[in-house]
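All protein chains but one are shown at their positions in the complex.
Let's turn to chain A:
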């Protein structure tokens, strides 16, 4: 009996330590490899953030300055072809381009012949005449005076002049003659990049050097005001109902299923809804911030409801019980006690929802907010476009100068988003109470 059942320890002493050591080594190697996969994944994600931002900023920083040429202007009514500057009809028909054309001839007198002259005038932006008109209308005492004024250069000149500094001049759209003139102007200090005020004060334009984002910013503002005014009260009310009042029944479950599904519906579907219901059925005009706000409200509501519910849930039940115990009605308990305590969380959610709405493009394309709109919208029912759609429109434009503009507009949009998200985080940190 004793021989037939030998204890394993007694049997031939096989040394396992070598295999164990080998397998341990293998396992530790796998462990290290696994950690490196994790680090690589994080590094990839962070690199993507970095590359994205560096790419946008390196493309867009140039747009905040734009090339100007200093032109001597003589505000001479004869060359304008008018006899009074108080007559608006005459002003509208006057030959405003003549002012800077004669100035350019004075600046570079060696240009002669029709084709050379035409190239000479093309150094200056198409809209420069209107800028001069605005200036003269604002300062009527300038009539008959002379001054040296910095006029916007054409976008091709701007692109070339800025590319000079990178060492790789982009000469595809400027002639040799124009290059020579630019050199000459540069030597005399009459061409320089200056702060691009137009970019922040104007609406869209077909001429890249004249185009600005102010119209789109105002459009976004009007749209967001509508979105916030509708989605915040409705979202909070829905969250209060679901958290505090809703009976546990099929109907409540159905509401919750709908909210969760809407949160995951692609945004473009909301655009289809806006097109079919608001535009075709209710005959709301296209392209107006009111309509955009309605569509974005429906889109952001699920986000706001979900975050508001979380904020209400975070208020401890003891607060409710204390209020009810003191004789408050259920509505008083919610309105006077739960809601104020949940407000910071709700506001955080609302700001995040607004940031989402500010960056949204696809549904707005469906409801006609892609129109080319020069005027700056002044109200909720003026045709408008919004910042992300403006980015989309410029990104589609063939002119090279629009690449810079697009990136700069993206920088502005990202700045708004960062500001909103920082505010949300700040509100959460400062005002939210932990129980």
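Here is the rule we use: a contact is a pair of C-beta atoms (placed from the backbone, for glycine too) under 8 Å apart; a residue touches a chain by one contact, two chains touch by 3 or more; residues count from 1.
Simple rule for what comes next: contacts and distances are computed from a predicted model.
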Protein that the absent chain corresponds to, by UniProt name, given "Penicillin-binding protein transpeptidase domain-containing protein", "YeeE/YedE family protein", "Glycerol dehydratase large subunit" or "Phosphate transport system permease protein": "Phosphate transport system permease protein"
Options A:22, A:40 or A:415, residue touching the unrepresented chain: A:40
Based on the whole complex, identify which of A:82, A:98, A:164 or A:277 touches the chain you can't see. A:277
Sole residue of A:57, A:225 or A:262 that reaches the chain not shown, by the stated touch rule: A:262
Footprint of the hidden chain on chain A, which residues? 27-28, 30-31, 34-35, 37-42, 44-46, 48-49, 52, 55-56, 59, 233-235, 237-238, 240-242, 245-246, 254-255, 258-262, 264-273, 275-277, 280, 282-283, 298, 301-302, 305, 329, 331, 355, 358-362, 365-366, 370, 388-389, 391-392, 395-396, 403, 406-407, 410, 413-414, 417, 421
